[in-house]
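With one protein chain removed, the remaining protein chains of the complex are shown where they sit.
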Amino acid sequence: MRITNHPLLGPQPPVNLVPLEVDGQVIWAKEGEPIAAALLAYGIRLCRTTKRRGEPRGVFCGIGHCTDCVMTVDGIPNVRTCVTPVRAGMKVTTQRGLGQWPNDH
Amino acid sequence: MTTDDDIIICRCEEVTKGEILRAIKAGATTPQAVKRFTRAGMGLCQGRTCRRLIAQIIAQETGQSIADIVPSTYRPPTRPLTVASLRRDNREVDR
Amino acid sequence: MSRRRIAVIECPEEIPCNPCETACPQDAIKVGQPITHRPHLDAQRCMGCGLCVAACPGLAIFMVDIKDNDQAEVTFPYEFLPLPEPGDTVTAVNREGISLGTAQVKARWQPKGADGTYLVTIALPAALAAEARGIRRPSCDN
Partner (left out) sequence: MAQRSLKGIAVVGGGPAGLMAALTAARHGAAVVLVDENAEPGGQLRKQIHKFFGSKAHRAGVRGYRIAQELISDCTAAGVELLGQSVVFSLRECTLDLLQKDDAFNLKADAIILATGASENALAFPGCTLPGVMGAGAAQTFVNLHRVLPGRRVLMVGGGNVGLIVAYQLLQAGAEVVGVVEALPYLSGYQVHAAKIKRAGVPIWTSHTVLEARGDQEVQEVTIAAIDDHFHPLPGSERTLAVDTVCLAVGLTPLAELAWQAGCRFCYQGALGGYVPLHSDNMETTLPHVYVAGDIAGVEEASTALEEGAIAGLAAAAAIGCPVPIAEFDAAQERLVSLRKGPFGDIRQLVKSEIVKRWADCRVVE
């Protein structure tokens, strides 16, 4: 959920929204915000499932240290979504395990 | 309910508290040894999240002070990076 | 006894902080050196301007004004949305957030330099003036 108004920071200033594809669905994100922020704005909190137990994971540290929020972005796996800025037209997919590189078979 | 042993300590390699306790009982009483025994701290984040938790467990199990537990070696890179980025060489030399 | 609006400082710990001292145009608040000293209010000097209420980073200063008719006004810093409007009926709360009953919003303003922090003044029975330190937030369900 986006915070449209804030007692100290005021109303959300106008932003440039760009489309982002998440598991095939289009969502609208602020250009340059971290991918994870765009997902949280839509209540999407699952980033990946783990390789051993298949357990769900999402944002944990929020500063690019813990790598729990990694997803596959434009075909590249293990991208830290909490520190990777949104660009228009990015394709983000929920990652399973360690993910797959484009030329992996 | 999940038991204490099932708690995930190393989030990347999915190493549980039970596995770490077993490693300590088997003689892995330093962070370095626990790492080699269990892979805790060898995942994508390189132990950045579990390092302190493991030191606490070792301290508790071995009766040592946390101040005496020497952390495992910190090695580059301090952030995940691709090997391709290290190969690139397209900057001006010496400005 | 003269009754007028006066600051009430609820700053119980020795923390390194003195904006209340520098904010007061009357030199009524003394922290001194070191800046971990707790603030001391000279009640005779305090004019009830509220600049210290807005300046306190800990939101720990209030103003209390006991009127002659068993009514009182309490002023506190407020940083939530929606903002209460003058005339609104609100629920006054104590330091633990527990309801003390209804109160009327008398005023809402922002002193110079408050940078977003509003001061809200509510009117309520004088017996509650020593307890009332805020109002229930509209979205609060407990």
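Letters A, B and C mark the chains as written, and numbering starts fresh at 1 in each.
Please note the rule applied: a contact is a pair of C-beta atoms (placed from the backbone, for glycine too) under 8 Å apart; a residue touches a chain by one contact, two chains touch by 3 or more.
All values reported here derive from a predicted model rather than from experimental measurement.
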| item | value |
| --- | --- |
| Chains in view touching the one left out | A, B, C |
| Residue, one of C:Cys17, C:Leu41, C:Ala103 or C:Leu119, that touches the chain absent here | C:Cys17 |
| Touching residue (missing chain; options B:Gly27, B:Gly63 or B:Pro76) | B:Pro76 |
| Residues of subunit B in contact with the chain not shown | 1-4, 6-9, 11, 17, 48-50, 52-53, 66-68, 71, 73-79, 81-82, 84-86, 88-95 |
| In subunit A, positions touching the absent partner | 1-3, 6-9, 12, 30, 32-34, 36-37, 40-41, 45-47, 55-65, 68, 82-83, 85 |
| Residues from subunit C at the interface with the omitted partner, ascending | 10-19, 22-23, 33-36, 55, 57-60, 79-81, 93-97, 113, 115-117, 133-134, 136-137, 139-142 |
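Basically, only the chains that are shown with their structure count from here on.
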| item | value |
| --- | --- |
| Of A-C and A-B, whichever chain pair has more C-beta contact pairs | A-B |
| Distance from subunit C to subunit A - Cα centre to Cα centre, in angstrom | 43 |
| Sites on subunit A at which at least two other chains make contact | none |
| Of all residues in subunit C, the ones touching two or more other chains | none |
| Residue ranges of subunit A touching subunit C (in the complex, touch as defined) | 5-10 |
| Residues of subunit C defined as touching subunit A within the complex | 79-81, 83, 115-117 |
| Subunit A residues within the subunit B interface of the complex | 50-53, 55, 57, 60-61, 64-68, 70, 78, 80 |
